[in-house]
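All protein chains of the complex are present and in place, except for one that has been dropped.
Chain nomenclature is as follows: A, B and C, assigned in order of appearance, with residue numbering initiated at 1 for each chain independently.
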Amino acid sequence: MDHFMNPRNAGELDNPDGHSEVGSPQCGDAMTLDIKVDDDDRIADIKFMTFGCAGAIAAASALTEIAKGMTLEEAGGIKNSQIVEFLGGMPAEKYHCSVMGHDALSEAISNFITKRDATAAAFKEILDEVPTELRNILGDRTISIVHVHPGRVRISNVGTDRQKVAEILEKELQNRIGETVEVRIA
Amino acid sequence: MDHFMNPRNAGELDNPDGHSEVGSPQCGDAMTLDIKVDDDDRIADIKFMTFGCAGAIAAASALTEIAKGMTLEEAGGIKNSQIVEFLGGMPAEKYHCSVMGHDALSEAISNFITKRDATAAAFKEILDEVPTELRNILGDRTISIVHVHPGRVRISNVGTDRQKVAEILEKELQNRIGETVEVRIA
Amino acid sequence: MKVYLDNNATTRMAPEVLDAMMPFFNDQYGNPSSFHTFGSNLMEYIEKARQQVADLIGADPSEIFFTSGGTESDNTALFFGGETDPEKPGLITSVVEHPAVLKTARYLEQAGHPLGLVKVNSSGSIDLDSLEDLVSGKTGLVSIMKANNETGVIMQIKEAAEITHRAGALFHTDAVQAVGKIPVDVKAEEIDLLSLSAHKFHGPKGIGALYARKGIKLKPFMHGGHQEKGMRSGTYNIAGIVGLGKAAEMARNFISEEALITSALLEKLESGILKGCPGAVIVGTEAVRLPNTATVLFINVESEAILTLIDFAGISVSSGSACSTGSKDPSYVLTSMGISVADANTAIRFSLSMYTSNEEIDYVLQELPPIIEKLRKISPYA
Partner (left out) sequence: MKVYLDNNATTRMAPEVLDAMMPFFNDQYGNPSSFHTFGSNLMEYIEKARQQVADLIGADPSEIFFTSGGTESDNTALFFGGETDPEKPGLITSVVEHPAVLKTARYLEQAGHPLGLVKVNSSGSIDLDSLEDLVSGKTGLVSIMKANNETGVIMQIKEAAEITHRAGALFHTDAVQAVGKIPVDVKAEEIDLLSLSAHKFHGPKGIGALYARKGIKLKPFMHGGHQEKGMRSGTYNIAGIVGLGKAAEMARNFISEEALITSALLEKLESGILKGCPGAVIVGTEAVRLPNTATVLFINVESEAILTLIDFAGISVSSGSACSTGSKDPSYVLTSMGISVADANTAIRFSLSMYTSNEEIDYVLQELPPIIEKLRKISPYA
């Protein structure tokens, strides 16, 4: 019950990497969930808001505590029963409330992945047809992608004019997906 | 309630002048009632027996107390409400129980009258066709009937051989109605 | 001295039962169906009572539905038992059932359910051949009471249930007079539906239960706020339910330990009456009877007159079943056993309980014979 009285991780994140808004078909209640994901694909921060019952609040609090620090893959594998266990049980008729939190996390991860895929796809497009300005700098080097995140891309093998390469790529990405994506060069 | 706890006039009479056996159509219970009637047509004695409820017993006790000493006419005019009043009230659903006693008295009076009528009819038959033996004694006198009772007839104007007249009449009545009827000569 | 021997009509509530109920008349007054803990905390008492009732009859708690008493349980059982399968409209019951069953059956008959009535033999037990003749593939429900309220005769429920099930029908028993007095086992006796009533075994009035075997498709009898899985709605009568549970718990002990005492007192009463009141006849002696019930015919002596005199002596008994109208029809239970109307009208029922004492029986045996003698003296039949 402490998770209901003093819910952990309630609130919203600025510029979340993944965001979800879900509703429970059972009761019509709703929840939003935000995640920040670090470059190791771990959940660095997580926050929820809910228009839901005490069970939903407690379950979301528990879930976010469990998920924090996990890799996305680990977090995606959290089972509903783990939440219930974490809370020390949940009445059967409140099961759907914990499911709502569970759904919210899945959706936020999906949202993160969708956004990451969009960034990756945009980046791949650029690499498939490298803009002349960039080709001139790179010569015959081929950029290696170290890591893609919806908001940042880490790359290597760009030669020495790192600053310029990053600038050009950031501009191209901004054009393609309409969001600022940071380009870091390893 | 005293009339139930200590019913008056419970029992039977030897050789009653009137007797009845009635049953209540409402409850299937039963009652018998006997009366003795004196020569003034008054109820000299009265007794009842019942297979009936407390109400029936009390009502019969009350009724017999009321009726005792009354003329038949008076007794025939007793209303059911008088019995109820005498007992100081009776629940509505027990009304039929007092009716049973009332019926028993009416029937006993009827029974008395039927028997008296039979005696009177028989006596009249004798007078209509006076037996020769009697005619010889009476000469041209006509017997006057003073009073008829099922068990006895009082007459006058028989001349001096009273003993003989009575004997003959008693024998004739016995023949006709099969019961001993006393003939008294005034 | 006051002697209460009308325990088949209703019983004294056990003080332990009242103690168990009291908190719910005082500060535990919440509604168990509430969301708040003040109310919902009470649900565990409801469930405990359900367990206690289930234990008394060998049922699972999920098979117990609380009702307002035996009458409601009987009505419910007949109403939905008689309507589960449109292909099986037939209803069968016995001629000696309580009006709660018999009148409901008559009502359903008028509503189009063919009604068959099982006869009883002269001992007062049902005629199983008559049941066998009546059941068919069109029979939906058979209802035979576990024990008769007037004679105390215990019916052959298991055999009746077997016959019923062979015909593919449901079996209900009105066990209002049996539960709490003798062992009842719904599983061993193959009972599908069973009615019981708390006030017949030292519980409160106005509460009872219907046992319905798991798997039976129930139809709600009381529509509303969805209590009792929607079967029987209405705000929980928690005090009553807890009282029923406590009474059920106590009855288990009674049946295993004290029923013999009651039974011995009944025997003493019966033999005392036979000795003290020449011509008295005990009804149903050839059948197995409840340990607490004897109906006696005081041949030629009208029962209401006896009741009145014995009541003056402080002894409460009854003639046949308590009836709220003033009408005095001869007991159909007795006449259906072949007893004449006149003799049926001489019947007095003595029904004992665990509170009946030896002294009370002595008192009855002292008071009764002169009463019978006195009434016999003014009976035109004797």
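Assorted remarks:
The rule is short, and it goes like this: contacts are C-beta pairs under 8 Å (C-beta built on N, C-alpha and C of every residue); 3 or more make two chains touch, one makes a residue touch a chain.
It should be emphasised that the depicted structure is a prediction, and the values quoted were computed from it without experimental measurement.
Taking the full assembly into account, the omitted chain touches A, C. Looking at C:204, C:245, C:291 or C:330, the residue that reaches the missing chain in the full complex is C:204. Taking the complete complex into account, C:100 is the one of C:59, C:100 or C:131 that touches the chain left out. Touching the omitted chain from subunit A are residues 4-5, 7, 10-11, 21, 26-32, 48-57, 91-94. Take subunit C: the residues that touch the chain left off the picture are 2, 4, 6, 9-13, 18, 21, 25-27, 29-39, 68-72, 74-75, 98-100, 103-104, 106-107, 197, 199, 204-207, 220, 222-227, 233-240, 304, 307, 311, 315-319, 321-325.
Here is the rule we go by: only the chains that are shown with their structure count from here on.
Per-chain CA centroids place subunit B at a distance of 52 Å from subunit C. Mean C-alpha position of subunit A lies 69 Å from that of subunit C.
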